[in-house]
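Below are the structure tokens for one structure; questions will follow.
For this depiction, one protein chain was excluded, whereas all remaining protein chains were kept in their positions.
Letters A and B mark the chains in the order given here, with residues in each chain numbered from 1 onward.
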Amino acid sequence: MHPAPSVILFSSLAGAGFGLLFFLGLGAPTYDGVIAFGFYVIAYALAVGGLLCCVFHLGNKKNAIKSYSQWRTSWLSREAWCAVGALLTMGLFALGQIFFSVNWQPLGFIGAMLSLGTVFTTSMIYAQLKTIPRWNQPATPGFFLLAALAGGAILSANIDMALALLAGLGAVTAFHWWKGDRRFAEAGSTISSATQLTGTVSLWEKPHTGQNYLTHEMVYQVGRKHAVKLRVIAMGLMVVLPLLVLLVFGPHHVPAAIAVLSHLAGVLVQRWLFFAEAEHVVGLYYGAHTDRQAVA
Amino acid sequence: MNQPVLNLSPKVSDEVRKTTCYMCACRCGIDVHIKDGKVAYIEGNRDHPVNQGVLCAKGSAGIMQHNAPSRLRSPLKRVGERGEGKFEEISWDEAYDIAAGWLEPIRKEDPSKLAFFTGRDQSQSFTSWWAQAFGTPNYAAHGGFCSVNMAAGGIYTMGGAFWEFGQPDWDRTKLFILFGVAEDHDSNPIKMGLGKIKKNGAKVVGVNPIRSGYNAVADDWFGVTPGTDGLLILSLVHCLLKAGKIDLTYLRDFTDAPVLIDEREGPTKGLPLKDDDGHALVWCRKENRPRCYDAEDVDPDLNGAWEDGDVTHRTVFHALAHKYLDPQYAPEAVAERVVISATRIRGLAAEIARVAFDEAIELDHEWTDFRGRKHTKMVGRPVSMHAMRGISAHANGFQTCRALHTLQILIGSVETPGGFRFKPPYPKSAKIHPKPHCKVTPGAPLDGPHLGFTHGPEDLCLREDGTPARIDKAYTWENPMSSHGMMHMVISNAHAGDPYKIDTLFLYMANMAWNSSMNTSGTMKMLSDKDENGDYVIPHIIYSDAYSSEMVAYADLILPDTTYLERHDCISLLDRPICEAEAAADAIRWPVVEPDRDVRGFQTALIELGSKMGLPGFVKDDGSPKFTDYADYIVNHERRPGIGPLMGWRGNGDDTGRGSVNPAQLDRYIENGGFAIQHIPENAQFYKPWNMAYQEWAVEIGLFDKASPYLFTLWCEPLRKFQLAAEGHGDRQPPDHLRDRIKATMDPLPIWWDPMEVHGGQGTFTVTALTQRPMAMYHSWGTQNAWLRQIHGTNPLYVPTEIWEGQGFGDGDWAKVSSPHGDITVPVVHMPALNRNTVWTWNAIGKRKGAWALHDTAPEAKEGFLLNHLIHELLPPKQDGMRWSNSDPITGQAAWFDLKVKIERTPAPADGRAKPDTGSQASPVGKGPRTLAWEV
Partner (left out) sequence: MTALPSSTDKKLGLVIDLDTCVGCHACVTACKGWNTQNYGAPLSDQDPYGTPSGTFLNRIHSFQTQPETGLARTTHFPKSCLHCEDAPCVTVCPTGASYKRAEDGIVLVNEDACMGCGLCAWACPYGARELDQDAGVMKKCTLCVDRIYNENLPEVDRQPACVRTCPAGARHFGDLGDPNSAVSQLVADRGGVDLMPEQGTKPVNQYLPPRPRDTISDVLEGDEDILAPYLAPVAEEPKGFLGWLDKTLEKL
């Protein structure tokens, strides 16, 4: 899949943002006044910033509002609901803390759940797609949630929590990659199943000699070697470096800041790979991914 | 669940105007939907005989041709150098003044200093009439480099050809064999026919080095080695003869198989014996004496022998049997050359035999033949064949085409149910076609039509001193039967001043500076070459195009044509009509929208130029113009009394074919959807060459003036006449250096030779390089079409597995492809379903930078390429330094497909551009817009 910057930014930043809101909602930590304000500014900047990026991705923004209509069936619609839900409830909760130094804890609790829900629904948009076997696995929501929580934990200075979550994130991400490399074959779509032709099938001529929306959007391919390098970088920045920094220097501002930046950078790389490595079965009609298909 | 409410019956258009498509030469009927006076949508005309409602990819994309930004806008006068594309817009009056200023002096002094050649236009009966009136012998259309072998081979053998002049009996055929066709002129009819065949569960066999398109749907594919079809066909003939699986009755009654061949030494040896009034003689089994072939009660003996003094005259069939029963034609003997196993060749022969004789068809139609004999039924051999440039665009093409027709005739499948059928005005014996004319008289018309059929040395177009009379050297000893002229030789001959210098080159609808020419880079040089005093070697070039093509940049004066939706045209029985096997039909185009530019239909421009110069036929006695425009000509011109360009609604509107001029004729055509059709009576539908009912019908509608039945000629008399000359008989003698070639190639019975030997450069160039027509592109025009160019924007060279692996090619690789003549650097792609020694690419996709109003980023001008740079119009020099033209020695057909190349892997060019670089041209019409969302 084409790694569109807007979507990558959205899923990484918003993830961390909602992760932070989750912890703030749970009251871990609990501040008031200016400090609380500071935390919420960061959280909202990330979350709202992320959401905006994703609106840029739309071809016809004026109808964005309609995306609230299909919550019964559409994960994207559900995400939209969760997101506003989370932002509103957490907004109220934040008002309480910042201006009246009160914790309407039940509200915060709901807000926390909605924040996590937002991340989960986002992940399900991808995880539901049979057409992209690499995404179509439980580990997809797994690492979306863990990434959000880990980011949130570091940002909210829940260091011990962060250590555990980062470790978990590392493990799940690694698994997602390992599994992802096998998913296309497991899913069983091949150029033969796509064409139902007998014998060894290969593409002779594309329908058009030029590019089209589908080839731009879905027949993107990254070099293997390149991908491996990026996986190492992603894992290093997203998990290993933050872990080390936090272990060695503990909960101080500078190391925490480094950890956060490194982690977010790592998540960006990981999300870029998440798209760039994803093989859409339609690629088979364009002669792509035949190296990934199950050997019949 | 609430669904949006849809308007399921939107208004489609304000009005439908029915005219004829011209996205190619197939001439399908189209319904043009007009909204707010604009062209909104084009679909097929269901009532039209050619396409019955369907359209091809090009036809449906016509709207993008009609609105193409490359359309010329006004007459142009060159201001830069030739090739630069720098022009200034001028008025039509000024354009005519310039043209007349060049042409009038020529006409007074020597009309042959004008060479007027046209492309695939459909007004050849008009353009040639203009050229005749002007008086130049130098006129032809593109047939010479297109497929004249197919046309001439058919007409000389059976009085009609494939091309679009005949068709398989699609509804009844049970085995259809397609030789060397990717698309052909009959684009839609062939596709519709294949559909029918598939529906009826009949078999399709594709004989073609490349398995794509029609050959991809063929039930059986014979991936023949290019140039060897003649061998394959004669091997099939060998098998069928040997098994006696031939139609003896058919051969006896309707062909020259029983005709006796003169055995006496001397100037008549090998010619059919004839009685005093020129009727061929056969041996009559009843009366045991030679008799004229068409006597009512004659019983021709296929194996007759006439002991005449010390010689015995034997039949054509006797000679044919001896020739093809020879073991050299056995499947085993040819298998290796054609790279098809002897078993598969036998398999095909056996299948032909089975279908022809076990699945024979009988229609209960009574009919009477030319001998006056009644037949109670029409017997058919449901094996049909079609072929086109794959066999004709080789130097042995004429004989290969004859071989194919011989095969059809031997099994009795021509003009019989389930076989191959002619479309009016065919069948028509070669003998009743005109002969070529070339007698020039300053200030006066030519002595007759330029093009025709030669029947012996006396018909050649030579001057008193024996030098060629025509600039293209058509109808000379180099290619005595070049029935369509040799357009591919005009520019190089004019440049070389051989046979003589000309003053003005006048071209119409032919991209001669590009895809239309062999040796494209060389041709571009010749067109812009200057002599020692800095004048262009070809002094003046006038060109009519509708779009900003490569050729436009090389002309001095441009007469801008309209698009096909903006003008009158007539697709006439005098030319290349739209007839079907069951009916005569012709059609028109008419301006369904008016041009929004200062352009004029070319034929109208010719009429205006003709009357300005006072050409006979174009002006009244008082010198005033005879025709106001082409529409006026179409209605009022008469070729013979009562016969005009259009057959429909003549006289008071009730006459078809013959009849006086009807001023309302065009309106009647428009009312009827743009065409007229006249059905052939049922008892006249088959056996047409010998069927008196057909002959009478043909006379009635004016196809010819008296019934003219004839025999199919397996033995081609004209060929033998030229051979006799080469053997030293007669007073018109060939130059000595051509004698052996004429003797060897002009065998009266079909033969095969390897046309590519001379191209191999002693084994350096071993791979044949071909092109195919893309179904969704028309030569160079398609590229200006925003929709079509997305389908074919680049054209890789397709390479078979052996060469692919041999060269270690991989995806995205490039190759250097060289021929004796030069080299090109192009992208390659692997294709397994391909003859193992053949590479190919799509034709005419590559474009010159700046042409067609495209931006410089256009892929056509980047990776796109032409094979033409590798094809020379002349063969490599022979020992004696002589260079013969790269053409069939009999007809002069351009041998596009004899190209032999060498292929080497090479690093992809840094700039990603295919080589050679042909520079760029300025665009007289600017560049196209950056987005398109064409809703009317």
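General observations
Operating definition for what follows: contacts are C-beta pairs under 8 Å (C-beta built on N, C-alpha and C of every residue); 3 or more make two chains touch, one makes a residue touch a chain.
Since the structure is predicted, the reported quantities are computational estimates derived from the model, not experimental observations.
Checked against the hidden chain, the listed residues A:I8, A:A80 or A:A147 yield one contact partner: A:A80.
Contact with the undisplayed chain is limited, among A:L88, A:L203 or A:A257, to A:L203. Remark: the omitted chain is touched by one listed residue; of B:R172, B:R789 or B:K900 this is B:R789.
Residue positions on chain B in contact with the hidden chain: 1-4, 6-12, 33, 35, 40-44, 46, 51, 53-61, 63, 69, 187-188, 191-192, 194-196, 198-199, 205, 211-221, 223, 239, 241-245, 248-249, 252, 285, 301-303, 317-318, 321-322, 325, 341, 343-344, 346-351, 353-354, 775-776, 784, 786-791, 793, 831-834, 853-855, 857-859, 927-936, in rising order. Seen from chain A, the chain kept out of the figure touches residues 1, 57-64, 66-70, 72-77, 80, 125, 128-132, 187-189, 191, 193-208, 210-214, 216-218, 280-282, 285-286.
One rule holds for everything that comes next: only the chains that are shown with their structure count from here on.
Residue ranges on chain B touching chain A, taken from their complex, read 212, 790-794, 831, 833, 859. Of all the residues in chain A, the ones that touch chain B in their complex are 204, 207-210.
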